[in-house]
Every structure is written in C-alpha cells, then in structure tokens.
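A single protein chain has been removed from this complex, and every other one stays in its place.
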Amino acid sequence: MSELLRRILFLPDAASSLAPRVDRLHFFIIVTTFIVGAGIGLTGLIFLVRYRRGRAEALAPVMTAPAWLEAAFAGVPLAFFLLWGALGFQDYIWARTPPREALDVYVTGKQWMWKFAYPGGPGMVGVLHVPTGTPVRLLLTSRDVIHSFYVPAFRVKMDALPGRYTEIWFEAVRPGRYRVLCAEYCGLDHSRMRAEVVALEPGAFETWRARQRSEPTWASGEGEEESLLGPLAAEGRVVAAKQGCLQCHTLDGTPHIGPTWLGLYGREEPLASGGSVRADVAYLTESMMDPLAKVVAGYAPVMPSFHGRLSAAEVGALIEFIKSLQPERPEPPPVQEPDYGPLPR
Amino acid sequence: MRGGARHGGVQVLVVGGVLLGLAALSFGLSRLHLGAWAVPVALGIALVKAALIAGFYMHLTERPGGPRLVVGTAGVFVVILVGLVLAEASARIWPTLPPGPFPVTRLPGKDVEGPPRVAPPWRQPP
Amino acid sequence: MPLEDGTRPVVPRAFHFGDESSREDAAHLGMWIFIATEVLLFAVLFTAYALYRLTYPDLFQRAPAHMDVFLGTLNTFVLVTSSIVVALAVDSVRKGRDFAGAALLALAVLLGIAFLSIKAAEYAKHVRDGALPGAWYAYEAFAVPGANLYFTLYWVMTGVHAVHVLVGVSVLVTLMLRTLTGEFGARFHTPVALGGMYWHLVDVIWLFLWPLLYLT
Partner (left out) sequence: MAPSHAEGAPRGPSYLNAEQGLWSWLTTHDHKRIGVMFLAVLLLMFLLGGVFAMALRVELLTPGDTVMGRLAYNRAFTVHGVVMVWLFLIPSIPTSFGNFLLPLMLGARDVAFPRLNLASFYLYVLGATMTLWGVFQGGVDTGWTFYTPYSTATGRDLLPVLVGVFVVGFSTILTGINFITTVHTMRAPGITWMKVPLFVWALYGTSIIQVLATPVLGMVLALVALERVVGAGLFDPGRGGDPLLYQHLFWFYSHPAVYIMILPGMGVISETVCAFSRKQPFSYRVIVWSTVGISFVGFLTWGHHMFVSGQSTFGAGAFSLLSMLVAIFTAMKIFTWLGTLYRGSLWVTTPFTYVLGFIFLLFFGGMSGVAVAVTSADLHWHDTYFVVAHFHFIMVGASLMAFLAALHYWFPKMSGRRYPEGMGIGTAVLIIFGFIATFLPQFLLGNMGMPRRYADYPDAFQPLHVASTAGASLLGFGFLFVAIYLGWSLRHGRAAGRNPWGSEGYEWRSDSPPPEFNFHAPPVFPRPPHDYGRPSAEGEVDHAA
C-alpha cells in the first residue's frame, strides 16, 4: 500500500530510518486531503447541477448555519490539524535528537560544494561515505552564505549557517548512492551544488575508512603546502590572496567560480568556444590580462581583467605559485555526477 | 470640543511633574545596581511614563474606541514579536554559536579573504 | 451631507465628512494608526536589542559604563520638558490663546534643537573613541566579542530616533508659523494636536531607549 502511494506521489526511495516515518504522515495527510477535496469538488458539482438557476430568477430560501454547524466547521478540521501537528512534532523531535553513539561527521557548505570530514580524518569533497544501520550525526556549518543539506531519499534537510553549527542525524538503511542537493538559494551555481552520500555496509565502510587513513587519495590540508613553496611561489600566494583570486579559484582541486589551480599548470583544458588549450605560461598570462578571450568550458565568463592591476613581477610570482600547485599523488577523482539509475539491491 | 476644557494647564503641569519625578527615580534606581531586576524595573517605569503621556498629553483619555483599540493592538504585536523571537532563541541548544574570538576590530580592507570564518571543524572539534 | 439631487455637488472635497467634530475624530484615529506603525518600526530594533542581550548578557550589562550617562540623562530631561511644553502649547491653542501657544511651540523647538546638539556632542565623543558602528568599530577599551553589536545597535537606535526628532522639530516649526498667522484657534486646532502627538511619540520612544542603552 505505502509502496504504491510512494510511486504515485513520485517520492524517492525511502532509504533512511526517518523516511518511513515522514512518509506515513505524508500519506495520512495526502489521502485525507484528497478524500475531502473530492468531497468538496463533488459537492460543488452537485450543487451546480442541482441548483443551477434557469432564466427566471428563483428565490433562494433564507438559512443561516446553526451554531453547532459553525462549531463543527472549526472543530473538525482543528482536530485533524492538531493531530497531524502532534504526530509530526514527535517525529521532528526524533529527527533532531541524535543518539549518543552516533558517528559524527562535520559538513561544511561553501559556494558551491560540500566538504565532509570525520573527526579523525579523512576529509572528502563531494562524497560522504556512511555505514548503513548506524546513526550518523551531521554537524553543519558554512563558510560563506546559508546552504541547506538535503538528501531527498533520506527525507533529511538542515540549513548550514555561517558562524554556527546546526545538527541533524540520519541512519541509512541500505547501501546505495543517494544524491545530496543544496536547498537554500546560495548564488550563481546553487543548482549545481550537488554531492552524494555513499552508504556502505558497516564492514565495507570500516575497510574504506582504514584505507583512507593509511593512504588518503585526497585529504584536505590547507596550509600544509606553504612549507613546500619556494620564495617566488610564496610571494605568488600572497598576491593571490591580496588580489582576491582565491575567492573564485580553489587550491584544493574543487571547481569553484573558476577552475581550481591545483594541477592546472600544464593541463589540457577544454574551451567554451570549442577546442582546447594547454595551460602554459602564455595562456595563464593571457587569462589574467584578457580573461574572456579563452574561457574554460563549464565556467561563466565572469572574471575581471587584471590588466594594469598586476605588475609583471606579480604575474610571474602568480604563475610560479600556480606551477607549484601540483598534486603529489594522482589527481583526486573528480566529483562525478552520481549515477541515479535504479539502485543496486 | 469634547473635554477640551477639562484638561487645564494645571493638569499638564502635574503630569509633567510626575514624569520628571519618574525619570529621576529611574536614574536613581540604576545607581543601585539591581542586578536581574534592573531591566524589568526600568522598563516598568518607562511603561508608566508612556501610559501617562499617551493618556493625558496625547488625549487618549478623551478618545475611547478606535484609538485605544489601535494602541492596544500595537502593544500586543510588539510583545508578540519580541516575545516569540526571544522564546525561540532562548530554547536553542547552546552553544550553537561556536566560541569566539570574533575579530571585533576588523576594519574595511583588512579582510582579504571575505568574511572571517571559524576554524575548520576538523581542527577545532567542539 | 446636504446635496441637491442629481446635480454635481459644489461642496469642497475635504468637507466630505458631516461636521468638524467627526473630521477631528477621523484625523485623530488616522494619527493613532500612524503612531502604531512607528511603534512597530522601532519594535524591530528592540527585538534585535533583546536578542543580542540574550546572546551576550554580560557584555550588555557592562556596556553602559562606556556610555556618557550624564549627557543621556540630561537629554531625557530636555525631551520630557519639551513634551510638557508642547502639551501646554496645545492646551493654549485649544483655549484660543494662540500667541501663547506659538511662544510655547518656539520653546519646544529650542528644546528639540538642544536635544539634537547634546546628541551630536555625544556622537562626537564616540567618534573620537572609535566606537563607530559596524565595520568601523575600533574602540580599544571595549574590544570584546559582541561589543561592536552593542554600539551598532546604539547608533542605529539613537540614529533613527534622532531622525524622528529632526522631523518633529520641523513639524513644530511649521505649526508655530501657522499658529502665528492665526490659522488655529479654539474652533480648529487638529493639526496642532496631531503634531503634538508626534512629538510625544518621539519622547516616549526615547523614554525606552534611555534606560536600555544608558542605565541597565
């Protein structure tokens, strides 16, 4: 029954322990609404046919609702609404009270990506691995504007606010890949701020985590690269910070408003106008002076020209800095568009 | 006009005297450092003063009906706004605000990397 | 409403009420509703104050030590006195003594200007201290988290109030001039009463700002 309703209502798979609770109430409300709505529609229709005025003006009887009917008009819906409110609030408290033994994950929203980190490492961008059958507590915060962490299949949503933590918890019930969306408007790429939750069997999760700890394919470590920089590259970093380059370009491999600088130097980049270009000194310099000439595919042509704002020495330093940003290991797997086909069972 | 004669200058002066007295009282009480009671007492005195001004200087005593309804409604909605916001905020689980320090002396131009943010959570677990 | 049937009435438009008394009723009611909107306008600022007082209780308790309590209190007495003067002025005009009324209004205007001057002196002191609102806050003696919020609230609340005082002063000046031309008297004095009400409103708001910002 509930499976049928779920399909009729286009609800995604109920993949968390919260989802059936939310859905049950959802079905209760929807079914009641449709029964009463059909009743109202039918009543209106019957009245329309039965009492339709002919050409001559008929005199309608004088009638006023008796007091008991007026009370019923208010009382019956109120009873239903309060019942739903109470049932919903019960589930809401449950959904916002994480169990003590829950696994903590720190979630940081940032224009326009999600970062996940376990207290003892590792940290990931765009993919959150969780074990099934285990409560997971998310501690959300944001680094810029308000975002909202939303997993439709889990029926879970919580805003990530800058400067404070919010928390929510869920328990995935079966392995699979579930899409994460940002539900609070956060700017240009709001609609592309996606990530995914990968739910693994507890055993598989432990194996994954152990492997990640020993040889992280990619761990976030801002500030670590500083010690490795040469003097010119270090100066480039200062220039990048001062000129605001880092507001659009990341250093950690995540695409932002502009392409990431990590591993950029020497890479073959596809262009929006078709074709591709190798990101060498000439291209990087041109992009600073006339950014709209060759825009990398997938990015908006929004970069301002730095012609006249950067001295030759600064340009050199910047390029040296970008050169220094080579991933030590093979590049982290790009955040792929998750495959949302039927879930493997 | 209605009741115009009743409100002589004497009455205005008497009410004015009371107002000045209450202001002095409020100031005096603030020197006593009443602790938790300071705000309620000060607001209470302010309310009395406001009622006196509204009633006598703003002619509310002469105008039953509409105006009193309006003032009462406005008062109720101020209480609703302040009250519900406070009720909600005081029930939040603290500390949802990560501990400081907030850079209070930030001047424009100093913030090169946008607004200041707390340390990443993996460095500073609460 | 005596109208000839079918002809276009020649009664001036503003006289679409029955008589002066009901027109005065309507004017007062309208003014009260306007005052209600002003109250709700300031309620926003009081809400912000309340929320941050809840968030930073100690700080808001210590903050008045950094305010000029003497000037603030002086201003309170100036404003209350001006309110008394305006009430006397309205009373005089109602009784037909319009010259006395105008003189009292002039006195109230002077008190209003005095209020603004004292406020300006106080602002100047804060500017010297660096206790500026928002991003410009640089007051070394009170550099704790949230102190900037206290001073931002202080500036916004007193600033919005000062704008109201300024408007009130110009209203009083207009009323004084119109009283001098003999426009108002025992028979017609609604504008004076309404202008007076606006001034009292400004006074009442200060009576709440003063204890919150300077005393507690």
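Letters A, B and C name the chains as they come in the text, with residue numbers starting at 1 for each one.
Rule of thumb we're sticking to: a residue touches a chain if its C-beta (ideal position, glycine included) is under 8 Å from a C-beta of that chain, and two chains touch if they have at least 3 such contacts.
Remember, predicted model here, so these are calculated numbers, not experimental data.
Across the whole complex, the hidden chain's contacts among the shown chains comprise A, B, C. The chain that is not drawn here is touched, among residues A:P99, A:G187, A:P202 or A:P270, by A:G187.
Considering the full assembly, C:D25 is the residue among C:D25, C:D68, C:D129 or C:E183 that touches the omitted chain. Remark: the omitted chain is touched by one listed residue; of A:V22, A:V136, A:A195 or A:I319 this is A:V22. The set of chain A residues touching the chain not shown comprises 9-12, 18, 21-22, 25-26, 29-30, 33, 36-37, 40-41, 43-44, 47-48, 51-53, 55, 57-65, 69-70, 73-74, 77-78, 81-82, 84-85, 87-93, 95-97, 144-146, 148, 150, 152-153, 155-159, 161-164, 166, 179, 181-192, 300, 302, 340. In the full complex, the hidden chain is touched by chain C at residues 1, 3, 5-9, 13-14, 16-17, 22, 25-26, 29-30, 33-34, 36-38, 40-45, 47-48, 51-52, 55-56, 133-136, 145-146, 148-149, 152-153, 156, 160. Residues of chain B in touch with the missing chain: 65-66, 70, 73-74, 77, 80-81, 84-85, 87-93, 96-97, 100, 102-104, 106, 108, 114-117.
The rule we apply is simple: only the chains that are shown with their structure count from here on.
A simple rule picks the central chain: find each chain's mean C-alpha point, then take the one closest to the mean of all protein C-alpha atoms, which gives B.
Per-chain CA centroids place chain A at a distance of 40 Å from chain B. The distance from the centre of chain A to the centre of chain C, each centre being the mean of the chain's C-alpha atoms, comes to 48 Å.
In chain B, the residues that reach two or more other chains under the touch definition are 97. With touch defined as above, chain A holds no residue shared between interfaces to two or more other chains.
By the touch criterion given at the top, residues 1-2, 4-5, 7-9, 12-13, 15-16, 19-20, 23, 26-27, 30, 38-39, 42-43, 45-46, 49-50, 53-54, 56-59, 63, 66-67, 70-71, 73-75, 77-78, 81-82, 85-86, 89-90, 97, 100-102, 104-108 of chain B touch chain C in their complex. Chain C makes touch with chain B in their complex at residues 21, 24-25, 28-29, 32-33, 35-36, 39-40, 43-44, 46-47, 50-51, 54-55, 73, 76-77, 80-81, 83-84, 86-88, 91-92, 94-95, 135-138, 140, 143-148, 186, 193, 196-197, 200-201, 203-204, 207-208, 210-212, 214-216.
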